[in-house]
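Every protein chain except one is present and positioned as in the full complex.
We call the chains A and B, going by the order they appear; numbering starts again at 1 in every chain.
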Amino acid sequence: MRIELVKRPQHSALFSALSPFIALGLTLIAGAIMFSLLGKNPLEALYYYFVDPLTGLWDENNRWQLHELAVKAAPLILIAVGLSVCFLSNNWNIGAEGQFTIGAIVGSILPVMYPDLQSWIVLPLMLLMGMIGGAAYASVPAYLKARFNTNEILTSLMLVYVAQLFLDWLVRGPWRNPGGMNFPETRNFHEYAILPEVWSSSGRAHWGFVFALVAAVAAWFMLSRTLRGFEVKVLGQSPRAGRFAGFSASKMVFFAFIVSGALAGLAGISEVSGAIGQLRPTISPGYGFAAIIVAFLGRLNPLGIVAAGLILALSYLGGEAAQISIGVSDKVVRAFQGMILFFVLACDTLIHYRVRFVGAPAAKAAEVSQNV
Amino acid sequence: MFESILITIATAATPLLIASIGELVVERSGVLNLGVEGMMVMGAVTGFGVTLATGSPWLGIFAAIAVGALFSLLFGFLTLTLVTNQVATGLALTLLGLGLSGMLGEGFVGQPGIKLGNLYIPYLSDLPVIGRLIFGQDPVFYLSVLLTVAVAWFLFRTRAGLTLRSVGDNHGSAHALGINVIGIRYLAVMFGGACAGLAGAYLSLVYTPQWIENMTAGRGWIALALVVFASWRPWRVLAGAYLFGAVSIGQLHAQALGIGVPSQLLSSLPYLATIVVLVLISRNRRLTMVNTPASLGRPFVPDR
Partner (left out) sequence: MLSGTKIKMGGVVTATLETEGGNLLEVRGLTKIFGTLKACDNVDLTVGRGEIHALLGENGAGKSTLVKMLFGSLEPNAGEIRWNGQVERISSPGAARKLGIGMVFQHFSLFDALTAAENIALSLDDDTPIATIAAKAKALSYSYGLPLDPYSLVGDLSVGERQRIEIIRCLLQTPQLIILDEPTSVLTPQEADRLFETLERLRAEGKSILYISHRLEEVKRMCDRATVLRHGKVVGHCDPRKETASSLARMMVGNEVQAVVRDPVQGMDKAAALLEVRNLSRTPATPFSIPLRNINLSARAGEVIGIAGVAGNGQGEFFEAVSGEVLQHDAASVRIRGKDAGRLTISGRRLLGAAFVPEERLGHGAAPRMRLSENLLLSRHATDRKAFLGTGGTVQTRAIASAAQRIIEIMDVRKSAPDPEAAALSGGNLQKFIIGRELDRRPAVMVVNQPTWGVDAGAAARIRQALIELARSGSAVVIISQDLDELFEISDSIAVMHNGELSKPLPIAEATFEKVGLLMGGAEPGHVEPVTELA
């Protein structure tokens, strides 16, 4: 038996909508199998992963969990929205983790180096500097691609390692907290440098989540309703047609990288000033990479990305819940996330192709001769 | 001192060389598999785990090769049969590999590893200076050099190699001539996976005989960059791998000597060097255009 693809004359709207759900369903099945192999009750495990963190929806005592969900989802959505602009325009920025880190560092300059500057202006400046930092760092691979035709996948990824080592050096060296017992971390941010909670009465979800929603809606409008969005899609799908339209591919490289770098930088500084409150050697559990999964699970549509970001955030929370309650390692989460992306990509095939299972050639020959 | 530095350079270069040679064959067939990092880390965890369980590093190495090849089949099935985007699928393979290996290897953290012993060729390894360097290395080192020779010979001296290159150059023409494009690409992808698995096992059994999460630390990506750097030629891959081996060992020694430069800056040198090398090689658009397999990364759906 072999599998044959038959191209659909038009892409299937049905499967465009369905494919992420099919992928999620397949991931759940594969996850259940994985948990069984690990010797856990699969239903129980899946309950802790995907239901338990949501009990806050009806149980007021667990409301904090929804806040945690928003805290985790904010950076994922912010980064993934930027990545959708990149991926749609066929620019493969996979260094968002690095842009996140540099955004966090540049955004932290004021509270770390000038702790005496205490004014309401600090926070807006921090956010702005975070965006600039992320955008500037992202423009390095953009420049190398536009100017020298250098593969942006490899350069943007290499810069992730460089950014992480730079952060490591800062918090162990020049930026180490003078009163911090030699721990590798910066001083705690003062109150003017903290991104406030949205509803401080019920939990710690900070304004980063609001930024994420605003970014998603703005990007959705840009991509679906404006000439710039059209330009992004044309250059991504068909570069020669884009050039024929009079669009510049090299300007698009900068546009896509700067937008996604700025959003990743904003995510970085929001995380540091909203959720952590200081810089540490590790400030992200791999948001920049998980956001790639979010972007594809959301089918590169910013509104879909909001939903996808919440689902991935759920898996982080579920990982913690499952570790505490049934003793499944939190390392399982990343394996889970990797599987989601695999199934999403596989299911996207259904949008453009019909999949046919063809029997053995001998059977087919018989069938042909019958027809004659 | 000098001799031992050279030996460690060879140990640092060998995994890069093996993974790059594998990816070179994959890319020569027109497929871009960005999952090298993921396949490598799966090889590393398998090699370590099987060695731990059986006590035999050789079994560990064979298991890593097998797992690397099987893991690459996932990528093959998606990109070749379901014609998914190769870049995205390669990323997915890397993310899945990093996740799975972290999960599988959790129990191995902190366990003492078993190192694959060196192979001393009698008499020759006693020669001064070059003796240990060339004739007293671990077996995989010899294998890596052999692999380079074999791949160079296969690609440019055999009919099968010619067929593989033709598929990478123009899959439409190859299909029209009756060449089984997808079958050849499956084999190439599996070869690349096997090589990446071996390279990973080398890290956890020879280079640093232990298991650390994410222990490949970007080597799979550097291996990808080396293929571009080498313009898809096996001998240049060898040169590039040793160049990078030298950079990473050089910075380690500089750190040990404490030359007053932050260790993090020194640690980032291999990554920065990768960027510089990529820029230097890709500046010459003409050269890259002539050398790049023309079908690289393009989807192929045969009409039947």
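Everything below uses one rule, namely that contacts are C-beta pairs under 8 Å (C-beta built on N, C-alpha and C of every residue); 3 or more make two chains touch, one makes a residue touch a chain.
The structure presented is a predicted model; accordingly, all values stated were derived computationally and were not measured.
Participant: Which of B:I5, B:L124, B:L162 or B:I259 touches the chain that is not shown?
Facilitator: Spelled out, the listed residue whose C-beta touches the missing chain is B:L162.
Participant: Among A:M113, A:A245 or A:I324, exactly one should touch the missing chain; which is it?
Facilitator: With A:M113, A:A245 or A:I324 as choices, the missing chain is touched by A:A245.
Participant: Please output the residues of chain A touching the missing chain, sorted low to high.
Facilitator: Those residues of chain A that touch the unshown chain are 6, 9-11, 225-228, 230, 233-234, 237-238, 240-246, 361, 364-365, 368-369, 371-372.
Participant: Just the residue numbers, please: which parts of chain B touch the chain that's not shown?
Facilitator: Touch with the absent chain occurs at residues 159, 162-163, 165-166, 169-170, 172-179, 286, 289-290, 293-294, 303-304.
Basically, only the chains that are shown with their structure count from here on.
Participant: At what distance in angstrom does the C-alpha mean of chain B lie from that of chain A?
Facilitator: Each chain reduced to its C-alpha mean, chain A and chain B end up 28 Å apart.
Participant: Quick one: which bits of chain A touch chain B in the complex? Just the residue numbers, please.
Facilitator: For this pair, the touching residues of chain A are 3-5, 7, 87, 92, 94, 144, 148-151, 153-155, 157-159, 161-162, 165-166, 168-169, 172-173, 289, 292-293, 296, 329, 331-339, 341-342, 345-346, 348-349, 353, 355.
Participant: In their shared complex, at which residues does chain B touch chain A?
Facilitator: Of all residues in chain B, those touching chain A are 34, 74, 78, 81-85, 87-89, 91-93, 95-100, 102-103, 106, 213, 217-218, 221, 224-225, 228, 262, 264-265, 267-268, 271-272, 274-275, 278-279, 282-283, 285, 288, 301, 304.
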